[in-house]
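With one protein chain removed, the remaining protein chains of the complex are shown where they sit.
Going by the order they are written in, the chains are A, B and C; count residues from 1 in each one.
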Amino acid sequence: MTTAASFEIEYLQYLKPDGTLAGPLPPAVADAAALLPPAVADAAALLPLFKQMLFLRTFDSKAIALQRTGKLGTYAACLGHEATHVGIGASMQPEDVFAPSYREYGAQFARGMRPREVLMYWGGDERGNLLTGAPAHDYPWCVPISTQMLMASGAALSFKLRKQNRVAVAVCGDGGSSKTDFYAAVNSAGAYQLPLVLCVVNNGWAISVPRKAQTGAETLAQKGLAGGLHCLQVDGNDLVAVLEAMRRAHERARKGEGGSVIEFMTYRLHDHTTADDARRYRGEDEVKQAWLKEPFLRLRKFLTDAGLWDEAQEKAWIEESGKRVDVEINAYLETPVQPVEAMFDYLYGDMPADVLAQREAAIALEGRA
Amino acid sequence: MTTAASFEIEYLQYLKPDGTLAGPLPPAVADAAALLPPAVADAAALLPLFKQMLFLRTFDSKAIALQRTGKLGTYAACLGHEATHVGIGASMQPEDVFAPSYREYGAQFARGMRPREVLMYWGGDERGNLLTGAPAHDYPWCVPISTQMLMASGAALSFKLRKQNRVAVAVCGDGGSSKTDFYAAVNSAGAYQLPLVLCVVNNGWAISVPRKAQTGAETLAQKGLAGGLHCLQVDGNDLVAVLEAMRRAHERARKGEGGSVIEFMTYRLHDHTTADDARRYRGEDEVKQAWLKEPFLRLRKFLTDAGLWDEAQEKAWIEESGKRVDVEINAYLETPVQPVEAMFDYLYGDMPADVLAQREAAIALEGRA
Amino acid sequence: MSAQPITPAPITLIEAITQALAYELRSDESVVVLGEDVGVNGGVFRATAGLSAQFGTERILDTPLDETTIAGLTVGMASQGMKPVAEAQFDGFMYPMVDFIVCHAARMRNRTRGRLTCPMVLRVPWGGGIRAPEHHSEANESIFTNVPGLRVVMPSSPQRAYGLLLAAIRDPDPVIYMEPKRIYRQYKELVPDDGEALPLDVCYVLRDGADVTLVTWGAQVKETLEAAEKLAAEGISAEVIDVATLTPLDFPTIAESVAKTGRCVIVHEAAKTAGFGAEIAARVAEECLFDLLAPVERVTGYDTHIPLFRLEMKYLPSVDKIVAAAKRAMAYS
Partner (left out) sequence: MSAQPITPAPITLIEAITQALAYELRSDESVVVLGEDVGVNGGVFRATAGLSAQFGTERILDTPLDETTIAGLTVGMASQGMKPVAEAQFDGFMYPMVDFIVCHAARMRNRTRGRLTCPMVLRVPWGGGIRAPEHHSEANESIFTNVPGLRVVMPSSPQRAYGLLLAAIRDPDPVIYMEPKRIYRQYKELVPDDGEALPLDVCYVLRDGADVTLVTWGAQVKETLEAAEKLAAEGISAEVIDVATLTPLDFPTIAESVAKTGRCVIVHEAAKTAGFGAEIAARVAEECLFDLLAPVERVTGYDTHIPLFRLEMKYLPSVDKIVAAAKRAMAYS
């Protein structure tokens, strides 16, 4: 038999669910620092990211509560995805471009986005997409699944053509990796050798459809092979592995070695959104098992063992997070509705006569703001 | 390093360009029959297919001549693809469904299609899609690239759901393997484990765009990995390898082992279509080299060596082919244009009132047939 | 296959859809349902609730998350003798289906001179007004209304939802069946599960009137009927027509009404310019010109994208806007 091609896909994990280090040395005798990958300078570097993860938990639960009391529209929780989201965001430079789907608040906050804008968006106000604190070139939320992946490929192409040393990072889910736009992103990134990182957050479910119903592929990472991209599978609940995977992908991208597909193995601990009821389609057992592997516990254990974190710190930070989120919630709730003309004002750079006439009619009808 | 997955893609070749057998024994001492794969009962079984290939050459050149004299519209030649097309067609059972793109006359003839219908289609007459001689469930030509791949996946899904022991076979080009519909076919075939054979005829060019500009993947076969399909690369100029590759894929499909992606390596020896001028974008040298590997010569050599073919037979068959093609050409040329109402009559099963009214108006204007 | 008992209690529009799906799944084994989350989850709106348990995963198929895939598989199955009923999860996710619908579904019969056909239904929750996220509130029927070979159908009551969906599934050609999600659960109606289809390709006159013809479809039927009530209170008699099948259009029913009233107000949710209301107004201008006492009026969404939900109700036609338009028309005589 002659072989036309062969491939191997690596799996990355540093922190095991119990908070000990996976690695060639038995964890007890290992020098933690020695086992940490190049992406992590030292254990202390993980601390601010850990705090972001914790902040996210607070934000998430308060947003859900807000929705339940009718003060927010449908909301997509990020519970369980914190290590992946925060790690992706932390790996990026401001000049890079981020293309999210709809639940990567962890990455968006790392980019500087203000939590109130998350609430505005889910609260039915376009101004949530202004991203006042984040890089102005970042993409808005993207509802049509995985179109952001291909859009990011276009952004990466623009970087390459203009010889800018920038990387485009896009995120979709396991379901999103079935979408033709995802494949188009893989294909174009390979064809043009683009500085693109395609992050597939495999949380086991696309609303009610389990990962195994999406594709016959053993891994989602291997979809990158279809375009000759670098492929990697990662424990997405392991912040260290996430950071290292992203570091490698960024390095490749910046060196002109092309794009990557990274599959982050994690789990959606909440319903798909507040409009969903996951009990209809998945068992409690599965969710219980997943809670044992969630990203927060292991990192807390690791940092505590390293003497970098303790209960008092945690209590204080949770309190502080709660206050910060409340400020954001209030800012959101106090933002007045846009005037009716806002629906016309950003449609065109040059407003056509008909649109202008309709704008005037709408103002006449609804009253001037 | 932990490995998440690994893959190997096989390359199939039996007949080398010089007409000798590739294989573990030196061709001189090899027993040809022993080296032939299960798909080929004996060398004599190749003879009718060889004759079909030769017939195709005649048809092709006469169709081009017809176009040059204004008696046919744009025509897409199949020159150089004969082994792949004939082999694909020969591998199928009547109850299977074939989904072509636009130049697989070799496969269509094997399915029973009449050459006059090829001419009707390129001659601007929908009746070329009646496929009077071929299985009535086969698909018509498909111009929107690779949509036939996904449609065939739907056909295969219908076979599976109805527990019919049938296979769907679809063909696209190297360019077509970039199309999102192709990836959707791969994805769905894997997700549902469908009896589907996706044939990628890699002839080096998609009009003016070379294979290497389509994708960063080393092989087109490996695109199947994205959906967990079986992947194979084949010398598409080697009829024996084509037959064997198809046999394996059919077997898998019928056994319920799912779909395959087969990449057939061949070369487009003619312009893309009669509307194209390949000299604009590819060098003569490349074409010359390709002529050395074309599918006809090696098979003729093999059959001649096996005592199954000689010059006299060839002369007679070419003459016979020419006559048969001329009969078809005349039948095409003598077919009267459809009456104007034909543009309405097949639009709906139940003709809506407005369409009926327009039909009557058109007849009134253009005269009744 | 045993006959279902007549539904005893009134049901909502979406329940009527489930009922029609179940009826047709029982009576025609070539019918399959496919889409994202239509299986065990029963659809994000519960339109397919219970069907997976009743008919199994080989009749009710969850698909991979790709609308191109759904459209392509649907056309592939339909052209091989099945009757797939596909779902697009929301209006805003139909666009990747356009290629297959326009290039294959709408043309298979014509292309093959009748050899292959494409009897399929694409169901899609349609339109705004439910405080949903972006892309979940679009009135995009006009994408399909200039495409020959299709039917574009929109029910506006539980009974019509049931009868028209049965007709759509039984129709030998592709039907885009748009479900006004805003009125999915707005009210209940007795809908006997008798398998009786309602005719496609006809407009339904929902209220007789003498002064002005109000033409609409989908969710706006509700506001239009309310507007007619209000107008009646002011002594203006409005005829209300539910177009129901947009294409092929039953214009004679509209023409007859306009001939009687002399005034035509068209109400729809989509943006005004080149919305389907334009076709109706055009037909009026062509065929009813000398019946018209007043200029045609269109009460529509504005020529911009429907805003996120804080502003969306200001985008949509309302009872007041319809009443005002009818009164403008009444000013002529």
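Basically, contacts are C-beta pairs under 8 Å (C-beta built on N, C-alpha and C of every residue); 3 or more make two chains touch, one makes a residue touch a chain.
These numbers were taken from a predicted model, which means no experiment stands behind them.
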>> List the neighbours, among the chains on screen, of the chain that has been left out.
In response: A, B, C
>> With the missing chain put back, one of A:82, A:104, A:126 or A:244 would touch it. Which one?
In response: A:126
> Hey, which of B:19, B:37, B:73 or B:112 is the one touching the hidden chain?
Replying inline: B:73
> Just one of B:52, B:215, B:233 or B:266 touches the chain that is missing; which is it?
Replying inline: B:215
> Of C:89, C:110, C:213 or C:261, which one is in contact with the hidden chain?
Replying inline: C:110
> If the hidden chain were put back, which of C:116, C:167, C:267 or C:284 would touch it?
Replying inline: C:284
> Taking the full complex into account, what residues of chain B touch the chain not shown?
Replying inline: 73-74, 102, 121-126, 141, 143-145, 175-176, 178-180, 206-209, 213-215, 275-276, 280-281, 337-338, 340, 342-344, 347, 354-355, 358, 362, 365-366
> List the chain A residues touching the unshown chain?
Replying inline: 97, 126-127, 129-131, 136-137, 139-140, 144, 147, 150-159, 161-162, 168, 180-181, 184-185, 187-188, 191, 342, 346-350, 352-355
>> Touching residues of chain C against the unshown chain: what are they?
In response: 68, 92, 95-96, 98-99, 102-103, 106-107, 110-111, 134-135, 140, 142-143, 145-149, 247-249, 270-271, 273-282, 284-287, 289-290, 292, 294-298, 303-305
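Note that only the chains that are shown with their structure count from here on.
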>> Using only Cα atoms to place each chain's centre, name the chain farthest from chain A.
In response: B
> Measuring from the mean C-alpha position of chain A to the mean C-alpha position of chain C, what distance in angstrom results?
Replying inline: 37
> Quick one: chain B and chain C, Cα centre-to-centre, how many Å?
Replying inline: 41
> Whole-Å distance, chain A centre to chain B centre, using C-alpha means?
Replying inline: 44
>> Using the touch definition from the top, which residues of chain A touch two or more other chains?
In response: 178, 180, 213-215
> On chain C, where are the residues touching two or more other chains?
Replying inline: 64, 66, 68-69
